[in-house]
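Heads up, one of the protein chains got dropped from this complex, but the rest are sitting where they should.
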Amino acid sequence: MLESGVVSAKPHIDRSGPPLLSVRGLKKHFPIRKGTFGRVVGQVKAVDGVDFDLWPGETLGLVGESGCGKSTTGRAVLRLLEPTDGSVHFDGDDVRALDKEGLRKLRRRAQFVFQDPFGSLNPRMSVGAMLEEALKVHGLGGPNRRDRAVELLERVGLRSEHVDRYPHEFSGGQRQRLGIARALSVEPDFLVLDEPVSALDVSVQAQVVNLLEDLQRELGLTYLFIAHDLALVEHVSDRVSVMYLGRIVETAFSHDLYRDPRHPYTHALLSAVPRPDPAGREDRERVVLTGDVPSPSDPPPGCPFHPRCPNPRKDGRCSTVYPGAETAGDGHSAACHYPYFKV
Amino acid sequence: MTQYVLRRLLGAIPLVLGIATIIFFLVNLAPGDPTLLLLSPGVTDEVIQQMRENFGLDQPVHIRYVKWIGAMLTGDFGYSFTHSRPVADVLMDFLPNTLILSASALLVAFLFGIVLGTIQAVRQYSAMDSSLSVVLLFFYSMPSFWLALMLILTMSLYARNVWGLPIYFPASGMMSTDYEFLSAGGKLVDRVKHLVLPTLSLALVLMAGIARYMRGSMLEVVRQDFVRTAHAKGLPERTVVFKHALRNALLPIITLVGLYIPFLFSGTVFIETIFAWPGMGRLIVEAIFQRDYPVVMAGAFFFATMVVVANLVADLLYAVVDPRIRYE
Amino acid sequence: MSRGPETVVEQPVSGYAASARRPGGRGLSAVLPGLPQLLGGRWGTGAMALLTWLGMGLILAARSDRVLAATAGGWDQRVALATLLLALLASWIWSWREVAEADRLKTVGVSQWDLAVRAFSKNRTAVAGMIVIVGLYLVALLTPFIAPHDPNTQYDLLTNRLVGMSAEHPLGTDQFARDVLSRLLYGARISLSIGFVAVGISVTIGTLLGAIAGFFGGFIDGAIMRFVDMVISFPRLILLITIIAIFEPSIFLIITVLGLTLWPSTARIVRGEVLSLREREFVQAAEALGYPKKRIILRHLIPNALAPVIVAATLGIGNTIVLEAGLSFLGLGVQPPTPSWGTMVAAGRNNLLGAWWLSTFPGLAIVFTVLSFNLVGDGLRDALDPRLRS
Partner (left out) sequence: MSDAQTAGASLLAVSDLRTWFHTDQGVARAVDGVSFEVRGRETLGIVGESGCGKTVTSLSVLGLLPQPPAKIQEGSSIRFEGEELVGASTKRMRALRGNEISMIFQEPMSSLNPVYKVGDQIGEALRLHRGMNKRASRAEAVRLLTEVGIPEPDRRVDEYPHQLSGGMRQRVMIAMALSCEPQLLIADEPTTALDVTIQAQILELLASLRDSHGMAVLLITHDLGVVAEVCDRVVVMYAGQVVETGTVHEIFQDPQHPYTRGLLDSLPSVDDPGQRLRSIPGTVPNPIAWPHGCRFKDRCSLAGPGCEKPQDLVELGVDRAARCWRVES
């Protein structure tokens, strides 16, 4: 039984039952081809063994820097990309074993919201046509699909007369709302949100985040929220997993993660986030990592973070043995031989 | 770098073999029978039969194909009926003339095309830009054989005889009848004079295409961030344009070489016919009409090889100019 | 960062609707098609409707005898008659509907195609090209009424051979004393029809194969693209000459051969577009929504890949006309006595000094036709430019 120290303003999550989504040892490798015959000369290990669970109504934040594999994880979970290894169970069904028909049924219950407001909507289709198409393919919306489309628009804060308009006539924030409306059209229970607000200005971001929170409360949705903005992820998530070079290095309740980061990378990541508070900027503890993220095609041996790790107790084990992620009593796990413990 | 070249060469061989196969089966589908051509009234059937044997025309197609490919790779292109000489020798006579004409046309087209395109891009929206655009579009829309006739009409017929202008360019052949008596310098001038009209006819249409492409490419590059960085460094306009922008804008033009060479060789068919230029284009067309298949097959094969070689040269040139390609 | 303030839905639909709506517009278009558009400031559409209507009226007046006889004439007379009536009707209906169209746009959003049409109609040279093309096709179809003489009748060989421009023969006569202008008009049919049909065939094949190669990738993509590389790297004309010379040249053969050898370049363009579109998120969204592959290709990929195909097709028609003229020039095109621009240029070749007009005018006809197609193609490329989409 996992229980967070402080009950956040979010509704209580019942984690007694089985998780809605459980992922074990998920891997996704992209082959590197060279030469005229496309000989495979290496593998980009974008996702290299990821485990997490997600309970109904919960929001799990997946955070990390570019190239850490968070988007690939989101796509592999819904089989938008075929995983190379590992298992994904959604509501008990083995997602990787689903046939064409089974996958179509999964699409009804699990949907995806994309990042780029300018690339996620078909420029040639009016907004109404887009929503009606989704309803038609899944046989929803009954006799008059247009009314259902208008209802969806109003549900995400747009107006009914927008139904015949085209994507290029909307602002960035409004297009993200349209992306959400499309995902809701098939009445899903679970949404993978891949950097849903990263391309928006701060003020517009807040509008869309509030909308997502209202929808979750009203429709009991479960979110996998992928982003690189730590402050935003903490605000939105119940629990947060931090990814580095294709693996999860730390998972905890969002409140605990930010007060008591145990993995050196999370600690450095948090200290690197610029705080909008000039008063404390002089005496804030700064950990600035050196060098760049190694290439995922040949990750360093042992713990992938060891070449840049500032942990004073770093030793030979770090560069040889991959640290397992033991979960402490309070649901807080860190994949490090010598995790930091708040004294 | 050499590894890159080897890989490209290996890649080109299946392409050339593929083309050779297409040509072979294309020609052999032909209903006409080449030996009929040799039918002079008195020739008996046995002689024709004998003729078919030593040209190997009686064996089934696939055997002929294997023998033909084998011969091809060893440089034996068979025997030409119409020229009654080995095809290889015939080609050796005509190939250099086509190469001279194509090379000069290519040079003129790319040189003027790049210069005109750059001028248009640098002086965008000016009177120069719009007037050049119209003229170039005019040449771009023109059939090269008609341009050739118009050039002959004006430059070699009307200019001197009717309009009394001191301009005259010969309209046929590679050299004047009194070529042997000319001095070394005179010989050169005479060859060049004969080259002018055919080259212009071939090059102008191509030049127009290249200029349009170059203008678009320059306008695209001038919008890039690194051009703004160059300005922010305080570099003068001409350094920004000719050092930073030009080299990037030339990249897609190099790929045009590979694309335009087949277009150029097609043009030689007309230009060589009109200007009585003894080149491969004219050779092949006449061979087709006379059903002289070994020449057709060998000529087409040569053209295809030249195009593949040109593409290879374009790729190498691209790797030289763009460092991003060099190390892969 | 989202790119600055864009046209936000709150603003009313700009420009288009307001200017078109003129009181009594409908009445005006009934009296004289194109007038409301001209008054409304839209020169392109107005000029086209008005010119068509006046042109047809002129033919009716000047050539009424031939028009009446057409009902009993050969198939090209009947085609000409049908074109005449259709053109009159079209200019009326189009002008009438175009005014009504303005109201419809008030409520419905401005689609990509509306954006492209509006950008295209602002480009004067492109609209001029479009008007010339429509004019050419009308002339070609109405030739039985317009042509001053029969293209094949040979007048008195002694007096009328190779005669220069005169009232009787505005463009002079050829070596068989036939009227050059009439042959030019009849020759237009060959060039315009071959260009259109051949490109139609090659664009369809090219789009389908390109989309399949781009979407499915892997072995299919490899096979199609290797074949495309082969065909593209071969001098097209020599391939054409070889094929045509082997079989008896005829219009049908030329169209099929041109159609079957021009598709690789379109396939390459479409494959490139489809490959980049597949990475776009709205295609992944369609896959995430479980749409069947067929729907994704037809409803999401091809409509968005059409822009470069349309541009390539328009420029392609111009190139095909030049190619057909080349074949005719070599005697491999349409066989005499049927007139075609290419053969006419070839015929004038050995009379350059004596009768310069024999080669010049057919050549000019080719250049202006191809020029118009290229103008329209450039206009379409700028109008369909993705940067204009937002």
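In this document, chain identifiers A, B and C correspond to the written order of the chains, with residue numbering beginning at 1 in each.
The rule is short, and it goes like this: a contact is a pair of C-beta atoms (placed from the backbone, for glycine too) under 8 Å apart; a residue touches a chain by one contact, two chains touch by 3 or more.
A quick note: this is a predicted structure, and the numbers were derived from the prediction, not measured.
> Of B:Lys67, B:Arg85, B:Arg123 or B:His231, which residue touches the hidden chain?
Among B:Lys67, B:Arg85, B:Arg123 or B:His231, only B:His231 touches the chain that is not shown.
> For the chain left off this view, which of A:Leu80, A:Leu98 or A:Val209 is in contact with it?
Of all options in A:Leu80, A:Leu98 or A:Val209, contact with the hidden chain holds for A:Val209.
> Residue by residue, what part of chain B touches the chain that was omitted?
Residue positions of chain B that touch the missing chain: 224-226, 228-236, 244, 247-248, 251, 321-324.
> Over the whole complex, note the residues of chain A touching the chain we left out.
8-9, 65-66, 171, 173-174, 201-207, 209-210, 213, 228-232, 234-236, 254-255, 258, 268-279, 281, 286, 288-293
Here, only the chains that are shown with their structure count from here on.
> Contact counts by the stated rule: is the higher one at A-C or B-C?
Counting C-beta pairs in contact, B-C comes out ahead.
> In angstrom, rounded to a whole number, how far apart do the mean CA points of chain A and chain B lie?
Measuring from centre to centre gives 56 Å for this pair.
> Distance from the CA centroid of chain A to that of chain C, rounded to the nearest Å?
So the centre of chain A lies 51 Å away from the centre of chain C.
> If a residue has to touch 2 or more other chains to count, which residues of chain A qualify?
Residue numbers touching two or more other chains: none in chain A.
> Which residues of chain B touch chain C in their complex?
14-15, 18-19, 22-23, 26-27, 29-32, 137-138, 140-143, 145-146, 149-150, 152-153, 157-158, 258-259, 262-263, 265-267, 269-270, 273-274, 281, 284-285, 288-289, 296, 299-300, 303-304, 307-308, 311
> Using the touch definition up top, name the residues of chain C that touch chain A in the complex.
Contact set of chain C toward chain A: 1-3, 5-9, 107-112, 115, 280-282, 284-292, 295, 299-300, 303-304, 389-390.
> Mind pulling up the chain C residues that touch chain B in the complex?
Touch list, chain C to chain B: 226-227, 229-230, 232-239, 241-243, 245-247, 318, 322, 325-326, 329-330, 345, 348-349, 352-353, 356, 359-360, 363, 366-368, 370-371, 373-375, 378.
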